[in-house]
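With one protein chain withheld, the remaining protein chains of the complex are depicted in position.
For subunit A:
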Amino acid sequence: MAEKLPKLAKANLTALVVDDNSVNQSIHHKLLDRLGIQNDIVCNGKEAVDAHSSGRNYDLILMDMDMPIMNGIQATKRLREMGISCKIAGVTTRADEEEKKEFMDAGLNDFQEKPLTISKLISILQNLELYIVKT
């Protein structure tokens, strides 16, 4: 049975899922879907950068750290250099403080440890002031 979830106060939020793993892509896509957030999926940091270079933009990026071709740290730095100012939340299984700091320093607005859950995603949205209002 599906849980009743709070509605977003801000309508038509969009997000980009950046992860090379199909299991995580599927779960993150569904989590965002469930909260009414339209979202696209790309497989690595380079595809995230290319998406923005082609003119696409999003309210939120869920950025994995370990990815081939271009990892999350490199992609976050590159997006910030390009002037992309949207909210970027790092999501990774790596909990090492030093690695977390390196990821944050690349330009993240928030960080959550995988696996993501509904409550962790809501926490990200609240931390990033993308507002949740209970119905």
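Assume a residue touches a chain if its C-beta (ideal position, glycine included) is under 8 Å from a C-beta of that chain, and two chains touch if they have at least 3 such contacts; residues count from 1.
We adopt the following convention: contacts and distances are computed from a predicted model.
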item	value
Absent chain [UniProt protein name; select from "Histidine-containing phosphotransfer protein", "TATA box-binding protein-like 1", "Protein O-mannosyl-transferase 1" or "Cell cycle control protein"]	"Histidine-containing phosphotransfer protein"
Touching residue (missing chain; options A:52, A:78 or A:114)	A:114
For subunit A, the residues touching the chain missing from this view	1-3, 21-24, 26-27, 30-31, 34, 66, 93, 114-115, 117-118
